[in-house]
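Every protein chain but one is kept in place in this view of the complex.
For chain A:
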Amino acid sequence: MTPIVRLENVVKTYDGGVAALRGVDLDIFPGELLAIVGPSGSGKSTLLHMMGVLDRPTSGRVIIAGHDIGRLPDRELSGLRASLLGFVFQQFHLAAGVSALDNVADGMLYSGVPLSERRRRAALALERVGLGERLTHRPHELSGGEQQRVAVARAVVREPAILYADEPTGNLDSASGAEVLGVLRTLHADGTTIAIITHEHEVAAAAGRQVSVRDGRIVSDVRSPL
């Protein structure tokens, strides 16, 4: 089976000389639910930036669905993100004053799909995260957990090949966090490939595979049968 994501000896050194990643090899296969854990500053977010082609590695290769990103210009990296990758961040990054439906519809803004179709699919995505009744609510009218679920719906509305979540429950109380985690597990059960960065044991324990990062290296990669 070809991996959706393949990192080969990826090194990322920031301008200040900080070596955030010191040679990472990682394959992520379709259907996996993967947790990336590690202490603060170990390079987890940097790893996600590499896998999400939000940034380029200093050296090494990043291959997304068979595309070696090293040779691709910005335009095509953006196309890759628009058509294959979904992101959920610790902060929800929802547009203030815009309905949940339109926030989610904007997940497909750069996909060349007309607005009516984007809204139709957004309604379905909100349904999937259990917010079918909240379409017209604006962010300030939603709880933190609900806002993060809107963000998840926005990330999956265009059916990405892989969904990345960087500390998706980091800003939430445990109840709301559990809500969001539940949604992610449901999506995974429906076939979505997911990589979650997390500090939280419950989240990591829910994943079928745990990758531990320390000092810019992968120190363990464990598949636990669920």
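Note that a contact is a pair of C-beta atoms (placed from the backbone, for glycine too) under 8 Å apart; a residue touches a chain by one contact, two chains touch by 3 or more; residues count from 1.
Here, contacts and distances are computed from a predicted model.
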{"item": "Chain excluded from display, named as in UniProt, from \"Putative FAD-linked oxidoreductase\", \"Succinate dehydrogenase\", \"Nitrite reductase small subunit NirD\" or \"ABC transporter permease\"", "value": "\"ABC transporter permease\""}
{"item": "Option from A:38, A:107 or A:177 whose C-beta touches the chain left out", "value": "A:107"}
{"item": "Residue of A:95, A:175 or A:222 in touch with the missing chain, whole complex considered", "value": "A:95"}
{"item": "Contacting the left-out chain in the complete assembly, out of A:22, A:67, A:199 or A:217", "value": "A:67"}
{"item": "Contact partner of the left-out chain, one of A:115, A:175, A:205 or A:219", "value": "A:115"}
{"item": "Chain not shown, touching residues in chain A", "value": "49, 52, 54-55, 65-67, 74-76, 78-85, 87, 89, 91, 93, 95-98, 106-107, 109-112, 114-115, 154, 161"}
